[in-house]
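What you see is the complex with one protein chain gone and the rest in place.
Entry: chain A
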Amino acid sequence: MDLSLIIMQLLSGIALGSVLVITALGLTIVFGMLGVVNFAHGALFMIGAYAGLYLASLTGSFWWGLLLAPIFIGVFGMLIEFVLIRRLYGRSIDDPLLLTFGLSYILVEGVRIVFGSDGIPFPTPQQLIGVLDLGIGFFPRYRLFVIVLVAVVLLALYLALEKTRIGLIVRAGARDPVMMQVLGVDIGRVWLAIFGLGVGLAALGGVLAGPMRSVNPEMGSLVLAEAFVVTVIGGLGSIVGAVVAGLMVGISISLVALFAPEMATIVMFALMAVVLLIRPQGLFGVRGRTA
């Protein structure tokens, strides 16, 4: 087996991992900061893909869809937080879990009613069709774009959290919401924004996945399972963990696909089991955290 094949395989794994990272990130941020296990995350990923497709066809450009869908669905997420989730803060963890579980069914059925349950074609943007010659092999332009875009989003998110005042408030709010309120910060607004951000990231993942997979109402359910696995491996609530674990899962799937293709999807669960045995709190999780 030659080296170029292994490099191509690694690259496929990173592209696959990038979509996982962006989706798991939204899940882990919402859990880490709000303590809400969002079971509607997969459905919102799917809604994001539909919104991206709809906005792209409305404006005639994929790029508007890519930009606007996460924003619109993020705002929709804030509405969900304001109307539904907000009432359940401070209650046990299973209340929001059940709520979002029910919500995911409503969203999926809603899309089925509006768009039908068949898949809808989501064309790759004109500029990114085809393959790029990397010297050692050909790789789809679109997947290279996804890798770069996810890297940029991660960097922006890191800078926003670590280097800005809002980021400081968010981090402090996650640590000790009561103290933040004493200091005069409207913590409700911070949580609203965080939930919107998490949902927006799910939608972004959906739009990015659109041109790679067929867009259909069930596309979120598989993604939700993957995002949870990534979140658990990385450590619940850990942003760095989501990034590392997402790439790890993507690359593991890819390398296993090379040697034992029929095991490709099982490997992530095996990886999760191994990590949980060695570090029950996940790779970057904090021991004893019960948000």
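Simple rule for what comes next: contacts are C-beta pairs under 8 Å (C-beta built on N, C-alpha and C of every residue); 3 or more make two chains touch, one makes a residue touch a chain; residues count from 1.
By our rule, contacts and distances are computed from a predicted model.
S.K.: What is the missing chain called in its UniProt entry, if the choices are "ABC transporter substrate-binding protein", "NAD(P)H-dependent oxidoreductase subunit E", "Acetolactate synthase small subunit" or "Cytochrome aa3 quinol oxidase subunit III"?
M.R.: "ABC transporter substrate-binding protein"
S.K.: Which of A:L58, A:V75, A:I113 or A:V131 touches the chain that is not shown?
M.R.: Missing-chain contact among the listed residues: A:V131.
S.K.: Would you mind spotting which of A:L88, A:I120 or A:A172 touches the chain that isn't drawn?
M.R.: Selected residue, touching the omitted chain: A:I120.
S.K.: Using the touch rule from the top, list residues of chain A that touch the missing partner.
M.R.: 2, 5, 8-9, 12-13, 15-16, 117-121, 123-124, 130-131, 137-140, 142-143, 212-214, 216, 218-219, 222-223, 253-254, 257-258, 261-262, 264-266
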